Each structure stands twice: as C-alpha cells, then as structure tokens.
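The complex is shown incomplete by one protein chain, all other protein chains being positioned as in the whole.
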Amino acid sequence: MLGVCYYPEHWPESMWAQDAQEMAALGLKYVRIGEFAWSRIESAPGVFHFEWLDRAIATLADAGLSVIMCTPTATPPKWLIDLYPDILPVDVKTGTTRGFGSRRHYDFSSENFFREAMRITEVLGQRYGEHPAICGWQTDNELACHDTTHSYSANAKAAFQQWCQQHYGNIDNLNQAWGNVFWSMEYQNFQQIELPYLAVTETNPSHNLAYRRFSSDQVIRFHDEMIAILRRYAPNRFITHNFIPMSDTQTDNAALAKQLDFVSYDNYPLGRTDLFFANAATPNFKRYMRTGHPDYASYAFDQSRGISHGPFWIMEQQPGPVNWARHNPRPEPGMVRLWSWQAFAHGAATVCFFRWRQVPFAQEQMHAGLKRTDNSPATAYAEIQQLKQELAKLPALPETPVVAEVAIVTETVAQWVTEIERQGDSYNQQQVEFAYYSALRKLGITVDFIGQDADLSAYKLIIAPCLPIVSKAFVDRCARSNAALVFGPRSGAKTPDLTLAPNLGPGLLQQLIPVKVLSVETTRPDCHDALHFADKTYESARWREELSEHADLMVVARYHDNTPAIVQAQHNYYIGTLTCDTFLYDFFAALAKQYGITTVQLAEDLRLVRRGDLTFIFNYGATAATLNLPATTQFVVGSNQINPFDVVIYR
Amino acid sequence: MLGVCYYPEHWPESMWAQDAQEMAALGLKYVRIGEFAWSRIESAPGVFHFEWLDRAIATLADAGLSVIMCTPTATPPKWLIDLYPDILPVDVKTGTTRGFGSRRHYDFSSENFFREAMRITEVLGQRYGEHPAICGWQTDNELACHDTTHSYSANAKAAFQQWCQQHYGNIDNLNQAWGNVFWSMEYQNFQQIELPYLAVTETNPSHNLAYRRFSSDQVIRFHDEMIAILRRYAPNRFITHNFIPMSDTQTDNAALAKQLDFVSYDNYPLGRTDLFFANAATPNFKRYMRTGHPDYASYAFDQSRGISHGPFWIMEQQPGPVNWARHNPRPEPGMVRLWSWQAFAHGAATVCFFRWRQVPFAQEQMHAGLKRTDNSPATAYAEIQQLKQELAKLPALPETPVVAEVAIVTETVAQWVTEIERQGDSYNQQQVEFAYYSALRKLGITVDFIGQDADLSAYKLIIAPCLPIVSKAFVDRCARSNAALVFGPRSGAKTPDLTLAPNLGPGLLQQLIPVKVLSVETTRPDCHDALHFADKTYESARWREELSEHADLMVVARYHDNTPAIVQAQHNYYIGTLTCDTFLYDFFAALAKQYGITTVQLAEDLRLVRRGDLTFIFNYGATAATLNLPATTQFVVGSNQINPFDVVIYR
Partner (left out) sequence: MLGVCYYPEHWPESMWAQDAQEMAALGLKYVRIGEFAWSRIESAPGVFHFEWLDRAIATLADAGLSVIMCTPTATPPKWLIDLYPDILPVDVKTGTTRGFGSRRHYDFSSENFFREAMRITEVLGQRYGEHPAICGWQTDNELACHDTTHSYSANAKAAFQQWCQQHYGNIDNLNQAWGNVFWSMEYQNFQQIELPYLAVTETNPSHNLAYRRFSSDQVIRFHDEMIAILRRYAPNRFITHNFIPMSDTQTDNAALAKQLDFVSYDNYPLGRTDLFFANAATPNFKRYMRTGHPDYASYAFDQSRGISHGPFWIMEQQPGPVNWARHNPRPEPGMVRLWSWQAFAHGAATVCFFRWRQVPFAQEQMHAGLKRTDNSPATAYAEIQQLKQELAKLPALPETPVVAEVAIVTETVAQWVTEIERQGDSYNQQQVEFAYYSALRKLGITVDFIGQDADLSAYKLIIAPCLPIVSKAFVDRCARSNAALVFGPRSGAKTPDLTLAPNLGPGLLQQLIPVKVLSVETTRPDCHDALHFADKTYESARWREELSEHADLMVVARYHDNTPAIVQAQHNYYIGTLTCDTFLYDFFAALAKQYGITTVQLAEDLRLVRRGDLTFIFNYGATAATLNLPATTQFVVGSNQINPFDVVIYR
C-alpha cells in the first residue's frame, strides 16, 4: 500500500478537500498527520484547539483515506519551554544548553517534559484514540535524531546516578565492574558519579558504556510509557514509530521496537549516501550520487524487518532532492519508484511519501514533495502513478515473508563499544557491517539481521561482523547450530562492562573456535599489508589482530609475514582483520559454495531479492542489461531487458 | 593623491618632525591618525589628554600634511569595559563572551557602549571638528571586522525582540511571515523570541534573515549617529569609513555608505588571496601568491566605487608582507606601485599606505610598513617614489568617472540568503559573483557594481550572478531596460522573508523570462556533468536547477541529458547552474559580440581598464608582453612593452 505525510496546518483549509481527492486518485491510502502540530493543538497551557484537526481528519476520511495520527512531542511549544526551562537538553561535547528554535529540544531525563509529553499523549488518545478515520498511531517523530539521546544536564546526571544504583546495588560493585581503581577514579557513593564528558582526557570506557545504556533506557522508558497510554485509548489501532537509520538512534533499536506493532523507517537514500560515503573517491561516489548506493536502502530495510513484529513500513520515502545533507542531488528518473519497489521486495507493507507538497517556508523549504509549492505535480508524481498501476497487477503483496539463508548478527551495543573505544581512527562499525552486507548482496544473497537472542535454526550461514560482547546463551546456541559461523575482528573481545575478556579475545567464542587474540594493532587506512587467501592477494588494513595458532585450527588466510589472519575450526570462522571489498566478495562466494547457499551472478549494479514467489531485480546503473531469464518466465513488471534505474518483477 | 596611516602615540615625540618631513618628501599628502588611541586620549573616565595629540597634529601640519582624524571607538579601554561589562559581545557559535585583549570588543546592542562611543565622538568633534589641519574624519575602524556584527548577548536579544515588534507589528504577522507553524515554533509574544543560534538543529531561515537584517541595522544605527555628531562639529569636513571586503561586513554595505561623503577601502590583495583562494590547486595558487589574483583587488575597487557618493579612497594599502593570513608572502617587486595605479584606474581619488613604519611590538609587529622598525626604508618606499614621479606627469586624475557598459547587480542580502541556506556545501555566493566578474575582466570589460535601486539606462549588459530576493520595482525597471539581462541560479527564488517565491523560482523575474525552476539539486564539486553550449562542452556542478521548457523560451545551453540549462527570452537570460570559468568567458564573449560591447584580447595575466581619456594596462604575470599599440600611442607611463608586474598608461 501507499501513503503520504501531510500537514493540514501548513495550508489554507480551502485546499484540503482537493488535496485529499488527489491523494486518493494517486492510489495513496494512508495519510500521516500531526507530528509537529503541538502549538496548533494547545496554544497555551490547557488551551486546546481541536476543531481544525477534526475537520482535517474528516476531510481526509471523506476522500477514503486512512489517517495515522502522531503524538506531537518532537516539538514542544515555546510556552512549555518557558514554563519548564529544564526541558532543554545539554550538549555533551560543550556543556552548552541546546535551545528552542528547531525541533527535538527536549531532554529524556526531564521529568517535567516526561509528564507533559504523557499529558498531551493522553489528551490526544482520549479524543482520537479509536476515531474511525484513524487506523493507527505514530509515536513522536524520529526519536533521537540530532544526537538528542545524550544530554549533559543536571537531570541526566541525577537519573544516571539512580540508574547506576539500580544496576550495581552498591558503589563497590560499580567501582569493581568499571575498574575505577585504575586512575583513582573510585567513587564513595552514587551521588559522586559524573557524566563521562568534558574531563581532562578520555573517560573510562565502562563508565561510557553504562551511560550509553542508561541513555538508551531513558528513550525506551519515554517511548514505552507513551505506547502504554495509547494502548489504553486505542487498543484496536496499530502503533508504530518512524526510525532514522539504526546507527543514529544511540538507542537499543530492538528494545525500542519491542512494544510497537511494527517498525517504520524513514528512507532517504541520497542524503544518507552523501553522508555515509562522504570519503569515497570521485568516481565511486559520483556513480551513485543520484541513486544512492545499491545496498544502502536495503541495508536499512533488512535491519527494519529484523526488529519489526509485523511487516515494516516506509513512513517517509524521499521523493526528490532533500535539504539536509552536504549535497542534495536529484534522484535519477525512476528512482522513487525503484526505492518503493525495493522496500516492498525486502518486506515492506506500505510506503508513504514525504511529503504531499513542498512547503514554501521554514527549515525544509528546499525539501521536495510530491507536489511543488505552486501545486503542480513534481517529478515523482508520475512515478507513483506508474507504481499504482503496477501494484494493481498484484492481488496483494505475498504474505510469505522474505526468506533468508544468511543472517548478520547485529546490535547497538557493538556500535557503542567501537565508538567508545576507537583504538584506530578508521574503525567504523557501521562501515564494517555494511561492507559485509554489501558483499553478500552483490552475490544475490538475501540477508536477515538478527540479534543474539534470535533463533538460529533457519540459517546456513551466520555472520557477526563485529560483536565485541557476546552472551553465554548466544554462544551455546551457536554451538548447537549447524550453520557456518563467521566472526569478524573484535568479536567476543569484551565483557558486558566493557573490560577485556579474561581469556583474551574472542572470549566466550573460544568455545566455538580455539583461537586467542594475542594483540591488536590499528593502522592508517592507506598503509595496508597483503592478505593471502586461496592463491590470491588482498589487502589488510585499519585493524589487525595477532592470532594464536592451535592444532585444532585451520588457517584460512595469512598475512604477508605468514601469520594467521583467518582461522577455522569445523564450520566456525574467525577473521582477525579488516580487509577490502574484493576479499569479502570472494570469501563469501567460497563459503556460499561450500555451504550450499544460492548465489546469483548479476551485472555490477543489479540487485536481486525474492519475496514469496516473486523475484525482484533492480538496476542501480546507468546502462541497460539483459537478464537471460528463461522464455517461460512470468513477468509481472518489465521484461528480460532491464533499463537503467528500472525494476523487473517475475514469478 | 597619496597618504599614509600613522600612529604618533607609538613613537617617541622626538621622531615626529622627521617622520612628517619624510612623508611630505615622499609625496604623501594625507595622514590618518587616532583610530586606536582612546586609552591615550582618555586615560580614566573623563580624564583627557589632548596635548600630545595637539602637538602631533601641529607637527604634521607644519610639514604641509593634511590629517584624517578617526573616532577611536574600535578599541574601548579596559576601564570602560570594567565599568560596563555588557559592552563585550557574545560569540554566536558558542555563547561565550568575547573578552578584552585585542580590538572590536564591543556589542552594537550595548546601550552603554553606544552612549560612551557617542560621548567620545562628541568630545573629539568639539575639540578637532574643523581644526585647520584636519581635512576629514574616519569613523571607527573596519566596522564589523572579526565577525562582530553578530552577538548572542542579552542586549542583542532584547534589541532584536524590539526590532521584530517594529517590523512585524504583531506576533501573528511574524509567525505567519516566518512560517513558524512548521515545527510548532510559534511565538505568543515578542518577548519569547530567541536568537537563532545554539538550537538543537538548524533554525528557521526567515528567523535568521531577520536577525541578519537587525544586526546590520544595529551597525548602521551606530554609524549614522556617529556621523550625525561629526556633521554637527565638522560640517565642512569630509567623513569616510574604511571598509573591509564587502563580504566580511555582514552589513548592508550600501546603507552603511549612505551618510558618508565617500567610501574608503583597506586593500590587502595578498592576505585576501590567501584566504579567498585557499582551496586552489598548487599551480593556480602559486602563480598569484605574490601578486594577488589579477581581479581580486579591482573586484573590491569596483564594489567600492559602486556604493560611494564621491571617488573612493584606499585608506590602507598593503605595503609588504602582512601578519594575519594563513600564509603571508612578500609582494613581487613593483606590486605596491601596481596596486596603487590599479586603484586610481578604477576610480580612486587617493591611496594611503598602511603604515608609515612597522611597529616592533604587539599584534602587528610582523606587518610591514613603508619603513622598517629600524627606520630604514622598506622595499615599497622606492616604489612610492616612482609613483610620485609618475603621478606628477598627470595634471590631475581624470575628473570623468570610470564608464562601464556592463553592470553586476549585487547586494549583501544575497550573501545572507546563501549563507543561511547552503543547500550545497560548495555554494559560495562571493565566489560565484567573483567568477562572473573575473570572466568579464579577462575580456577587458569594465564593470560597475550596482544595487537593485540603480538607474539601469547606462548599460548594455546587466548581470545578476545571484539575487535570490528581487523587488517588483527592480523587475519593472529591468522590463523597461534595453540592456541584455543575465540572471544566475537562485535569482528571484525567494520572498523578502526568505520563503519560496509562490510561483516558483525565478519568482518575479518570470515577468522577464517565462521559465520556472521545477527543482534544485546540489552536488559535490568534483562530480560534474557536461554542459553543452555553442558546439562546445563545459562543466556543470555544485548547483543545478531543473528548468521548465516553454514556447517563448529559447534554450541557449543544455545538460548532457538534453534538459535546458540556460534559457533566453528576447534579451533576457536565465542560467540554471553553476559552471566553470571557461564557460563564463565564452558565454560573455558571445554576449558582448551580440550586444556590441567592446572587448579586448590580452595575454592571460594582463588587465586593461579606462578612466576618462586614460587607458591603464597591468601585468600580473611573471613574463613581459608586447602590447601592439599603434605607433601614435601617447604613453604617460611605460611603452609598448610591458614588464612583469608593471603598469602602462596611455591616452
């Protein structure tokens, strides 16, 4: 299904009815509203204005549209900030208060804001909870965006002290767990605990990890309470939240998703590519600057699917150039349609476009919409018309979920550990994980993202690109699994309190593979060593571990100095280094062959994925390709020839 | 005429008389004094010391020199700061107070400073207003230098709230004009308004533009009041101010110049080239590192001429290496003379050198003077002796002003808009405007800089490289003009409150050329597309607009995908992209030919300009050139052969 984000409060009421009719005609079913409308709903403490909102909902409903209502907590109004200035968060890098004037200006540790956010949620729940035009609710908006999970406020400090008390019971446990003896950092009581910022030099990694966990818990406490209120008033409506990329939430994404009916994701492939690949060389960057990297969008889709109870949604789909990246190119013609199909292919139930009409004022006036500010249809409009027709060819999207033979094990805590303990400037956990994922996708392999608590039985190959802290339960489950298991560098190296595994890295994973990490080095990314695997030479750089040799270990790859780089015990592999994309591709191709995983050979910019009985192929490249599918192929969309930026779907 | 900046307070009184005699012998007529002398004039509140200043003026007058007296407000003394700490400005990027210990440590919104600045101005006006040795006054010094136009102080906030009240009348108008509904940013009253800094993420562009206008108004309020006081006491003396580059004032330069008799400019071509071309590749940078870019100095001269009522002055001319750029090379031999002649050629009345003698102490001890600290003449000394002799060959500089067939329309608000709304990291309004200007200068075309309110009748070609906000009156005047009109990208795209033009870009300019900007993209500067114009291929990058096609539009240039890049309707042109220097050169060459504008073919580093009946040629290159002028040419300076870094003048 398709939908759109709409802001009736931005437009004269006289335009609403035509807007609604056009939405319906375009095949849009859902309309999300209200997430920034607090100041219009409550213009002063307790002074509410619902009439306009009632009329807006009615107008949409009249056109046959279904409304997703949002809690407006991402933008508390000025009067509220002035009443309770402690709502404002404090920058952890500078100690400066982050003021009113944009959005997300609230501190998750402000009890005043917590109470007020739940109050407005309750007010809205009471009025609109199960309103017949409303099919579901969105909580807040893009939680944690703009680095708002972390705050250096007095409220955050007091709450963190309390959190520490709850987690460690007494101060000796905490001192012991964090190793505070190290630099005489021992505390005598919980009231002495500081936030791990603005010290003379780096603060204790354990202290930092505890603060990350606390901050994540604060976001979840806020979010879960909001969901609980909505459940009271809207027990028969879905509740979702629109996630930003998982690496940006600084929150345990799986925990954040837990109480939701399903996860939504805001998909901006071009802006994200501009940021994520900012250091790419000119030709590498330019080729994808108007399409996004072929694996970036699906990376997010597969992650969203992994933490969502039901099929995920795209709540905001980029419809044209945006305004917030360093450079904001225009999508190649066809890409809005392609991205939408790609979301469906990877398991999405619904794609909503952001926004109906470009708004001529304020911070996002340069952000495209489906319609231009003069109400003419923008480029994406026709692509959605085409999409509507193509969707009509399918009775419904397959109920069968996306099925993967390969899983990547991921978790937010891995990102935290590597951000806290860089050790080498060029180690970036997200880019490491993405490189593994992209190599698999180039091989046409479908990938699930799973947590340590997941059922492993469905997979032939399970890969943990970076999992510094592993649980005994997970390792035990791995030990019982028949899948091939691949662990990247740093895996198992740390205890839950971010100290070194007592038996050296990979810690508990030694139960699976008897290797020890004797030392770790990091190097400049431009200073690489040779890595020898299967008669070919690749690159090792940035992170390289010294691995022990052992009678029960087979050496799969070696460094130039003949020391082991990758080792194997039965079907378990440990990779002790970061390497190049070519290696990952060849290595996973070899594993796929060995463990009977289907791969597909496609042109470089083509990607293939299956959902139920449908196969989707996407062309991210500027040249057409011939697919060589058998003559009997039953095409739903397209043909044996795939054009640039085009989609082919067949059974 | 020539002059010099002098600081008698820095030197033993015993040196003054000889200094004055040497100045006179060198052909210097004017001596600027006093702009940093407040602590010597008033050593404690109300404790004045005029004797030394009286004697200094008398000594200079005795040598036949004429004095420009300054108000010393750029450096309030410590006792004044301690009396009124709210004088200190506050950094908008950090919220930190900017302390005493250098210069310009005052906030334009401090009423205490406003009163004190006017008091010292009045004191000096009373004593020296029409002193016979004093020919004129300079206000303050380099207003707004060191980013002092903007302040995050409580004073600035209160004054901004008042300014908003005056401009918008009631708070609903303001909320409406700024689109504050967007993120629930609506205010209930003017006292709630914040300064647009240090928020969680970007603040409203309209809010920012209002703050820029307010800040500019504060500078002008300060400056105009100072001028008004001086006019009372010195009605028969000129009043001027020494401007830094127009892009650095963060003030409406034309408005700032309005009450002055003429504009002065501080000309430091090497330091400015080091900063302005900081990203240039090695060979491009190195060739001009000791000359400055051939068009940089004249760019400032032509801008100064454009906002000055009478012929402008150079109040400070770089005489050797300076101290404040990232690198501070020595001018090539001859460049001090060349820059001086170039200023005269572009319309200057007087060139004053900064400073008479290098000072051996404090912040500028590495800044060259005409004399070294040991009182020996520095390199520039001989160049000025030559200049004196050459000037003597002319009865006077031509009274006829510089006459241009081509004008560039410019205004400070265009810079503000593009700074507030980057949209692409590599869009830089100053570099865009400079590229247009430089292309014209390479063609030997003389250029006027004009505002939207200027009389257009004199020009054959009028170019607006970037003019996001256009007035109806200007567009009407354009419509009545016979000149060819060229508008660069972003022109007309915005309303005066920095919202999008309701009829899409180029907004009101659609009255002249019926094109619509359907969307805008920005790209990495290294990722360019082809631009096809007149059978040649150029580059488009950084900023590219999607233009509508229309029966009344001719397409002048197209992108590689065949969509229009530059369109024309009658003699009006709209350029939808940023491009390369080669394109601009070829494009303006073609327009010049078509519209009968004289161009001159010169070697790459030569520049030609005419003032009255004199033609000036300057050689910025390291190789000599032959000019091929007719045998009858009447040379005032030089000959048919122009040496490196040399000047030729002929009638």
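Which chain is which? They are A and B, in the order written, and residues in each are numbered from 1.
Rule of thumb we're sticking to: a contact is a pair of C-beta atoms (placed from the backbone, for glycine too) under 8 Å apart; a residue touches a chain by one contact, two chains touch by 3 or more.
As the structure is a prediction and not an experimental result, all values here were calculated from the model.
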One chain isn't shown here. Among B:T97, B:N175 or B:Q431, which residue touches it?
B:T97
Full-complex contact with the absent chain, from B:P89, B:G334, B:P525 or B:G621
B:P89
Given the contact definition stated above, which residue among B:K29, B:H131 or B:H146 touches the chain not shown here?
B:H146
Who touches the missing chain here, B:M23, B:A37, B:I57 or B:A435?
B:A37
Looking at A:Y7, A:F108, A:F160 or A:W178, which residue reaches the missing chain?
A:W178
Omitted-chain contact residue, chosen from A:P77, A:P205 or A:G621:
A:P205
Suppose we count only contacts with the excluded chain; which residues of chain B make the list?
9-10, 36-40, 43-44, 72, 75-79, 82, 89, 94, 96-105, 145-146, 148, 274, 282, 285-286, 289, 320-321, 323, 326-330, 358-366, 368, 372-374, 376, 378-379
Where the missing chain touches chain A, by residue:
94-95, 178-188, 192, 194, 196-207, 421, 423-426, 499-500, 502-504, 516, 518-524, 526-527, 544, 546
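Criterion: only the chains that are shown with their structure count from here on.
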Geometric centre distance via CA averages, chain B-chain A, whole Å
47
